[in-house]
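The complex appears here minus one protein chain, its other protein chains still in place.
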Amino acid sequence: MSPPAVRLSMPGSLRYRAVAVRVVAEACRLVSRPDAEGDASSPAYDLTHPFDAAVVSAFAEIFNNIAIHAYGRRGDGGIDIAIWVTDDSIEVELRDHGSPFDLSSVPVPALDELHEGGMGIHIARSLLDEVEYEPGPPNLWRLRKRLEAAPARASAGG
Amino acid sequence: MSPPAVRLSMPGSLRYRAVAVRVVAEACRLVSRPDAEGDASSPAYDLTHPFDAAVVSAFAEIFNNIAIHAYGRRGDGGIDIAIWVTDDSIEVELRDHGSPFDLSSVPVPALDELHEGGMGIHIARSLLDEVEYEPGPPNLWRLRKRLEAAPARASAGG
Amino acid sequence: MSSENFKVTTTADETRIQVRGMLDVNTAPTLAEAVDELMAKRPARVLVDLTALDIIDSSGVAVLVKLYKGIRAQGGQVQITGARDQPLAIFKLLRMDKVFAL
Partner (left out) sequence: MSSENFKVTTTADETRIQVRGMLDVNTAPTLAEAVDELMAKRPARVLVDLTALDIIDSSGVAVLVKLYKGIRAQGGQVQITGARDQPLAIFKLLRMDKVFAL
């Protein structure tokens, strides 16, 4: 596999979360709106494109879980993130040195009830094409999503 | 020196510029508004705090120059960024493998005239406490700024 | 009570909570406190306006569920309106669009 376009290493703490989320949001833009100017035209990252919304939402849940569960909110370890973008897909890997766990034992929430927790993994899995986890150290999360064939993209208007 | 809080490696091209700018903007927030919630409360990064505005503006000029001048807009090399944050300062290093140049030969623009170029380095130097450059390979930029003693920060309103 | 992320307005008829920006693992706890304060007052009618909410995560959803369940358990009414974009997609995914009558 070719080297990732973007690598980010940072503390595995919620305080730094926005750093990672913003990087992933920008990487999504490169996939979903490659014809846009190389830059956002506004300082807001916008998740109005469903591809960006899906990937960023899923990524944020997995990041939160690492900070909260793998590192127990202690922020005493790092997260290494690698991002590959192609014309029509994104792949994001996260590596941490926190406690491993058994992903297969996490139940799918019963959606006929309202839950106050246990929705993060379900959200991530539902929004992405693939969510893989290999317990470590380091623990490895591999997230993938393809851009669906564009449904008549709104014209750029320029 | 302690290891940087955040490391980012990415293509040295304007297409990826927003990735780097957003990371630096978030890192600034950690210095200028450490008491805020760990996350921005809105998806816009805001540069209303003068510290953030100064650091991000300066960083963006230096990044643009690497992509445009050192890499000649070819995007054929990477940029490695390291960020250190303390309670009251930020330090950002950028390393690239593009053409080196002689920073001391860049003239200070005469501000009694209006210029259509040659303002980037001057902007960066004026906004930061320190701008150092060591020609390479790799070329190294070291940017530093201290937060000034807070001038009666607007109350958080919570 | 209010913060950068929400504003609570109480009239004779109802309590209105406008949520804006990002409601996530970092910002949800402040809203959760406000929900506790509110529930102590046993309001009869709560309206949650999500028109200005840009992004939510599972922690944000959890606070809204807590509010919804809590007020209803006290015999109050809750209406959650205005979700769009990413938040709406998350509510749909969690099949909450029915419960919340979005």
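Every chain is named by a letter (A, B and C) in the order it is written, and numbering of its residues begins at 1.
FYI, a contact is a pair of C-beta atoms (placed from the backbone, for glycine too) under 8 Å apart; a residue touches a chain by one contact, two chains touch by 3 or more.
Quick caveat: nothing in here was measured; it's all calculated off a predicted structure.
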item: Contacting the left-out chain in the complete assembly, out of B:Ser2, B:Thr48 or B:Ser105; value: B:Thr48
item: Which residue of B:Leu8, B:Ile90 or B:Leu127 touches the chain not shown here; value: B:Leu127
item: Absent-chain contact - pick from B:Ala60, B:Ile79 or B:Leu143; value: B:Ala60
item: Hidden partner interface residues of subunit B, rising order; value: 14, 17, 46-48, 50, 53-54, 56-57, 60-61, 64, 68, 109, 111-112, 114-117, 119-120, 122-123, 126-127
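Quick note on the criterion: only the chains that are shown with their structure count from here on.
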item: For subunit A paired with subunit C, centre-to-centre distance based on mean C-alpha positions, whole Å; value: 25
item: In subunit A, residues with contacts to at least two other chains; value: 14, 17, 47
item: Junction residues of subunit C, two or more chains touched; value: 24-26, 54-55
